[in-house]
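What you see is the complex with one protein chain gone and the rest in place.
First chain written, first letter: the chains are A, B and C, and each begins at residue 1.
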Amino acid sequence: MGGYYVGRERKARRAYGFDEVALVPGDKTIDPQDIDISWKIGDLSFKIPILAAAMDGVVDVNFAIQMGKLGGLAVLNLGGIQTRYEDPYRVIEEIVHSSSKEAVEILQKIYREPIKEELIEKRIKEIKKAKVPVAVSCIPQQAKKFGPIAQEAGADIFVVQATVVTAKYVSSSKEALDLKSFCQQMSIPVIAGNCVTYKAAYELMETGIEALLVGVGPGAACTTREVLGVGVPQVTATMDAAAARDDYLKSSGRYVSIITDGGMITGGDICKALASGADAVMIGSAFARAKEAPGKGYHWGMATSDENLPRGARVRVGTTGTLKEILYGPARLDDGSQNLAWAIKTSMSYCGVSTIKQMHNVEMVIAPAIKSEGKFFQDVQRIAKIR
Amino acid sequence: MGGYYVGRERKARRAYGFDEVALVPGDKTIDPQDIDISWKIGDLSFKIPILAAAMDGVVDVNFAIQMGKLGGLAVLNLGGIQTRYEDPYRVIEEIVHSSSKEAVEILQKIYREPIKEELIEKRIKEIKKAKVPVAVSCIPQQAKKFGPIAQEAGADIFVVQATVVTAKYVSSSKEALDLKSFCQQMSIPVIAGNCVTYKAAYELMETGIEALLVGVGPGAACTTREVLGVGVPQVTATMDAAAARDDYLKSSGRYVSIITDGGMITGGDICKALASGADAVMIGSAFARAKEAPGKGYHWGMATSDENLPRGARVRVGTTGTLKEILYGPARLDDGSQNLAWAIKTSMSYCGVSTIKQMHNVEMVIAPAIKSEGKFFQDVQRIAKIR
Amino acid sequence: MGGYYVGRERKARRAYGFDEVALVPGDKTIDPQDIDISWKIGDLSFKIPILAAAMDGVVDVNFAIQMGKLGGLAVLNLGGIQTRYEDPYRVIEEIVHSSSKEAVEILQKIYREPIKEELIEKRIKEIKKAKVPVAVSCIPQQAKKFGPIAQEAGADIFVVQATVVTAKYVSSSKEALDLKSFCQQMSIPVIAGNCVTYKAAYELMETGIEALLVGVGPGAACTTREVLGVGVPQVTATMDAAAARDDYLKSSGRYVSIITDGGMITGGDICKALASGADAVMIGSAFARAKEAPGKGYHWGMATSDENLPRGARVRVGTTGTLKEILYGPARLDDGSQNLAWAIKTSMSYCGVSTIKQMHNVEMVIAPAIKSEGKFFQDVQRIAKIR
Partner (left out) sequence: MGGYYVGRERKARRAYGFDEVALVPGDKTIDPQDIDISWKIGDLSFKIPILAAAMDGVVDVNFAIQMGKLGGLAVLNLGGIQTRYEDPYRVIEEIVHSSSKEAVEILQKIYREPIKEELIEKRIKEIKKAKVPVAVSCIPQQAKKFGPIAQEAGADIFVVQATVVTAKYVSSSKEALDLKSFCQQMSIPVIAGNCVTYKAAYELMETGIEALLVGVGPGAACTTREVLGVGVPQVTATMDAAAARDDYLKSSGRYVSIITDGGMITGGDICKALASGADAVMIGSAFARAKEAPGKGYHWGMATSDENLPRGARVRVGTTGTLKEILYGPARLDDGSQNLAWAIKTSMSYCGVSTIKQMHNVEMVIAPAIKSEGKFFQDVQRIAKIR
């Protein structure tokens, strides 16, 4: 795995992010129409390998329904506004209309409201009624309690998610979630994460999960990286988790999907995640820009409201198109944020591969992340000469 | 070829772009007057190794004529405005006067107008009348149809160009262009591209083409890179294609020219492309700034009008001088965008080489792309102390 | 230790800074409540491994008392305003109200006032009265004189500090401080620095000091680096000093603490310093932003007033919270500058370690320092998706 001397007697691996690699075109090209980008987990199968993140500015009941109808999967956060408030939209109004200065404190206040179990049940049933798969998430501490409720209410997939999740949690005072027992108790597929290393990934797979979320502090500007110093760029993290998946498959015969989560905005980033070994990707900000997103052009993280250590502000992302346009086009923007499905297919076409699994082996180069200076030069570089 | 661990079990090569390398002066210097920078393809020979790209803001009939008279070669796009409209200038007016917001949609509308075969014939004859070589281009899907028309009308060179072109195209529903048959059918030289790898380059050479266009997503800000994740920086791409050219020459006895296409703006970039192994370069934006350019100071890519996935906006580049000044000076700007021919000769003079083929072996160093911070420091650095 | 060719026959090691590395989450996670971040020197023990730097905008008597009560340690500069002026606050007013242009000259003037021995005694006693440990510092040239005075007055720790301190100082005209004799004469623990190399660190440890300050020109924008060309990024410097500590422990049986000093602003930087091998960190700017800081939102270095070669301007850092909030939260900012103790614990929790000594062995990756371009992208990246 290489490694470079960082100190006199200490080596570190170099980890790579999306901005630092590029995909190499193949020796053949393939008609995008012939390319299959579907993804499945358990018995459920999806047209596109894209999940919408369990964030309150992105996924509500309606968004989850629309996403499902379009062939994707949205995850509803059971620890968010939707399950704390009977009428979440009044609360979102408050977030949206708060000033940048107040936002953190207002978010902290709003998320102090307790989660109601009856709302968990209610939201799941609302989505279920539309006959689309229902995925919900919560943090490990609440999984044992909310898991059975969600399953009972009709959820199809349960996601256990925190900044860092490992198979083993050590505490002298709190009871840790036994993920292995939890997976056995649940009759629906469990997705867990996030993690970034081979070993942590492998051990999580051994607990019985069906898919793994990959991504901790992916970018240099990430708050996890800034505030805690912790993080691994996503190309390397995804590749390492994918290596664990392949090795686990060899020894167990069971295929656990890798879902790269975080750090992707453009279609190019998604393509690079798939080429790094991801079976699917989980996206937040791109969907926060959809007309269907409850955040109305605003986006915030679930850690922004942390009482002790709030991380990541509320951000104005704007509304740029419908969910359908974002997923399937036609694109009206030229920045790679729309028609993500076609972008994946076109990329695979150039790389000469026709399934996501083949995409896992596409050649990459390490390419400079440095962009030319000066607006003129950059603008000119952006011109795509050829159709 | 080296390679670095990007993931636990996965290596990637480091690819280099123009900003990251610099040419090393030679052990002797040569009088620029004694330096030969001519280039040839088939029986045609050109004073300068510079082609103007088949873009609608750059090349029209008049531009192609002026370029030919000055010893260069301009390629007219058969899929552009010139062959869709009897009077293309009214349409260009519309593009130029549209707002930035409307530009993509207006371009999409304009390029919906069908291509007229009689206009293909007409444009070629208009250029031909001026007694300069005529080069035209189209995408692979239209080559079989437009190739014979163009040749019949008097074209001297035919260019088959798409973002990525490979010798093999796989489709379950569409007929693929058989480039080998096409080259055999055409009696004029065929140029094809773009490609960026050794293998793809070698296989394209085997089809019988006379020259190869090299360049896919060259820069970090490139739309192909941003939207699709695909691309290889140009120094490495050119070197790899040049290696294929040299190996193919050894086995076949036939020399196929390498034309580096894209990512170059200044004379310095062109010099680096030649030192990477290019026989010639294809330039867009530098020519969009010519008084003779039909775009009137605007520049846009052929993919901007893509119905599904528009890539790259219309950019205001301004008009900075005549085509003659851009190619042969005297330069009135000090930024390396004028007097390109003299810049190449001066560079070769310092490198101690007197032909383009010798330039292919000039030593390079990897030099930091990072520019000093602060305008003052940068301005001061720009001062060329010595004549 | 590796090394790369910088010149034809000359190699240099690559040194790394905080921005270039990131910590890798562990295979287990630990309850932050169970994590011990205490630190000790001699018989004194501290709740948190954070020292406040001996800078006049940061530490005065009151600040030192508050810091001590909160379980940390502040160092009072014996060569600063507090010991030159009976009423230092009038002088600080002058600094704070000077224009940016005047600031250097005003600082030069203010620091021309001689140091008064009676004020040394007075300040130490003022702190001592609050029953918190007293730490004071001076430059090597003054140590022999001020050391005994400070010890006599009740100081608990004495710091000998200059930009670069080595065990051996060569001068034809001045008497050099013999650090070994000095340590023997002093009955309280001596901390010395700064240094950045293994050998210099080892030799300083041999003089009998209890802790070593590490850091010379840590960042690229550092004035020591800019003005003198001298400096070593902090991750590498800390690792090398830590290697010296470990080797010195093996041969002498004595453990000398490593205190990384300089270049850290966020909690993330502190976590990386600890993971590089530091036992504690010394911080300036983060504390200059405390309500208790004497600088009232302004911050300046002790070299700004240098008569010959002033380095580093007076900077407006603003006042963002109380010292308590900065150390223990609750954080009201999301940028990693508040609740540093909890940030360290959370980071260690994710890394799966429960003591600072274990933190010394946490895995790092080299991760790109390059941040995405464009405010939108950066803002979105800052969102912490998961709690």
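As a working rule, contacts are C-beta pairs under 8 Å (C-beta built on N, C-alpha and C of every residue); 3 or more make two chains touch, one makes a residue touch a chain.
Here the structure is a predicted model, which is why all the values come from computation and not from measurement.
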item: Selected residue (touches chain absent from view) among B:Q66, B:T166, B:T224 or B:S276; value: B:S276
item: Chain not shown: contacting residue from C:K40, C:K69, C:H97 or C:K199; value: C:K199
item: Among C:K131, C:K174 or C:K250, the residue in touch with the chain that has been omitted; value: C:K174
item: Contacting the left-out chain in the complete assembly, out of C:R13, C:K125 or C:K180; value: C:R13
item: Positions on chain B where the hidden chain makes contact; value: 1-2, 13-14, 16, 18-19, 21-31, 33-34, 198, 235-236, 238-240, 242-243, 266-272, 275-277, 329-336, 339, 342-343, 346-347, 350-352, 354, 363-373, 376-387
item: Positions on chain C where the hidden chain makes contact; value: 4-10, 12-17, 19-20, 53, 55, 79, 104-105, 139, 161-174, 194-197, 199-200, 203, 216-233, 236, 261-263, 265, 284-285, 299-304, 306-313, 315, 317, 369-371
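The rule is simple: only the chains that are shown with their structure count from here on.
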item: Distance from the mean Cα position of chain C to that of chain B, given in whole angstrom; value: 54
item: Geometric centre distance via CA averages, chain B-chain A, whole Å; value: 38
item: Contacts with 2+ other chains: residues of chain C; value: none
